[in-house]
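Yeah, one chain of the complex is gone here, protein chain that is, but the others are all in their spots.
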Amino acid sequence: MLETRNLDKSFGAVHVTRNVSLKLERGERRVILGPNGAGKTTLFNQLVGELTPDSGSVHLAGEDVTALPVAKRARRGLSRSYQKNTLFDGLTVEENLGLAAAVHTGNATQLWSDSLAKPEVREIVDEVAEQVNLMPYIHAKVSEISYGVRRQLEVGVALATRPLVLLMDEPTSGVGPEMSKGFHDLLNNLPRDLTMLIIEHDMGLAFDVADTITVLNYGEVVFDGLPEAARGSKLLKDIYLGSWEDA
Amino acid sequence: MAHDLGFWTLQALNALQLSMLLFLLSIGLTVIFGLMHFVNLAHGSLYALGAYFAASLAAVGGYWMGFFLAPVAVAGVGILLYSGLIKRMRKSGPMAQVLVTFGLIFVLLDLTRIVWGDLALAIDVPAILSGRLTFLGVEYPTYRLFIIALGLAIFAALAFVLGRTQIGAMIRAGVDNDAMAACLGINVERLFFIVFCVGCALAGLSGAVAAPLLSVTPDMGLQILIPTLIVIVIGGLGSLKGAIAGSLIYGFVQTFGAVLAPQLASVLIYALLAAVLVIKPVGLFPAKG
Partner (left out) sequence: MFRHTALRYAVLVLLASAALFQAFTAEYFGLEILTEILILAMLVLALDIVAGFGGMVSLCHGALMGMGAYAYAILSTTAGIAPPVAMAGAVALTGAIAWAIGAICSRSHGIYFIMATLAFGQMAYSYVFEAPIFGGDDGLGGISRLDLSFVGIDLNDSRSFALFCLASLGAIYGASVLILRSGLGRSLTGVMHNEQRMRALGLTVWRVKADVFGLSGMIAGLAGVLAAQHIMYISPGLLSWTVSGEALVVVILGGLGTLVGPLVGAAAFVVLKHELSAVTTYWHLVVGALLIAVVMSRANGIFGWIEARWGARIDRRLTDATRKPEAKEVLGDA
């Protein structure tokens, strides 16, 4: 469903992505692990087109999308959430979801009707709000909801484009451990045919969701395989040292 | 259109003279923007004030009194503006700053009208600069050559100060990253204040220098504002290199455009600005990558 071939990127002397090749099957849930500065977010930015790789290619549903701009890739079914909330702050939860759903249903440039009044948009908004537990806050403005709920909305907005592949950059970043657990249950309840690529910091939690695990270190794939294999890997222990024994 | 070499030399000197005048004006504006992220639309009004101060002082103590004291007086006005308005606007968004300084244009415009009246003032070129000099085979007014020399001298001085001295390094650090500069123990607020005052003084100086060439009128600040903004946007905000490059581009395009394609001359510079913004939305030599 999503594939990269020999993706490579440098910023000056810093080699941030080294020859990264990944292959995600339809419905696969893959977690990317790696210490700070391993190049996880940079990889995401290349996948969605916010950064152009120096060499290598990105393929979505069998088609080479390396040359496509961000918006075109998104319309082909690639959606992402951000590590730092990237929401529409002055608007309500419903309007946030509605904007995304409107783009997906082709109502975002309509001059003759209100996108949020369209049944197809409403249907997506209601469904996504249900999926990410936003129903109680649906009419609240982003500024009025708590940080944890904003994290849910962050994923919700990405989901409301009805993507084929959902990229999530540390969806639980900054929320407490109990809430993170709830968040992972929420991710587990998403439709099985949705392909997900998740950057996660907390190893223990990552194993809740992952079908497969990829570990990046210094921009390089150092592990690619099943969670069980990752758990026992000596390499991973070296990279993370004690930090994941606690998890 | 067959013109001899002398004609082109003359045009080149005209272009250079216009460029230098714009450079004096734009360098203050662009460094203030680069350092403080502050767009002072009233910069042109300070230039007009400089011309008025110079005219009044020249009437009392001759041209040179105006030349040396007008920048000081304008810097004084700058201090008032800084402590009264600009310091408080430092944390506001760019839009608010643009609007406040836009309001300031109106206020300063009418204040000059109240103090000096609506009639144009004239100021004489000092005796020592009043003749013509033969330069590169053409006769050219000494005063205009003086402006070119002054502009080049100020450019050299600023290049030296910004590039080679301690305070220059501090300013460059501040333009690059003011939070980091503050962490390095640089008193950024005081630096802003000094740069703002120097920028105002340069605006006053360019007004004083321009006064004998043009008639001194209340709206001269408004007329010069757009060319100045074009210079700094073409050049890229915040850099000395950008200011000099933008000034030269403006001066030459304007002057040679008027000679070669009179119908298009006025449109040409705007078309160039639009082209620059489309191809390089942050100008040719922005201070930051």
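Labels A and B are assigned to the chains in the order they are written; within every chain, residues are numbered from 1.
Here, contacts are C-beta pairs under 8 Å (C-beta built on N, C-alpha and C of every residue); 3 or more make two chains touch, one makes a residue touch a chain.
What you see is a predicted model; the values in this text were computed from it and never measured.
The missing chain, though absent from the view, touches A, B when the full complex is examined. Only one residue in the set A:61, A:116, A:164 or A:222 touches the chain that does not appear here, and it is A:116. If you put the hidden chain back, the residue from B:147, B:175, B:230 or B:287 that touches it is B:230. Checked against the full complex, the candidates B:12, B:65, B:79 or B:99 give a single residue touching the omitted chain, namely B:99. Only one of the listed residues, A:74, A:165 or A:216, touches the absent chain: A:74.
Take chain B: the residues that touch the chain left off the picture are 39, 85, 88-89, 92, 94-96, 98-100, 102-107, 109-111, 113-114, 222, 226, 229-230, 233, 237, 263, 266-267, 270-271, 273-274, 277-278, 281-282. Mapped onto chain A, the footprint of the missing chain covers residues 48, 50, 70-72, 74-75, 79-80, 82, 86-92, 94-95, 98-100, 102-104, 107-118, 122, 139, 157, 161.
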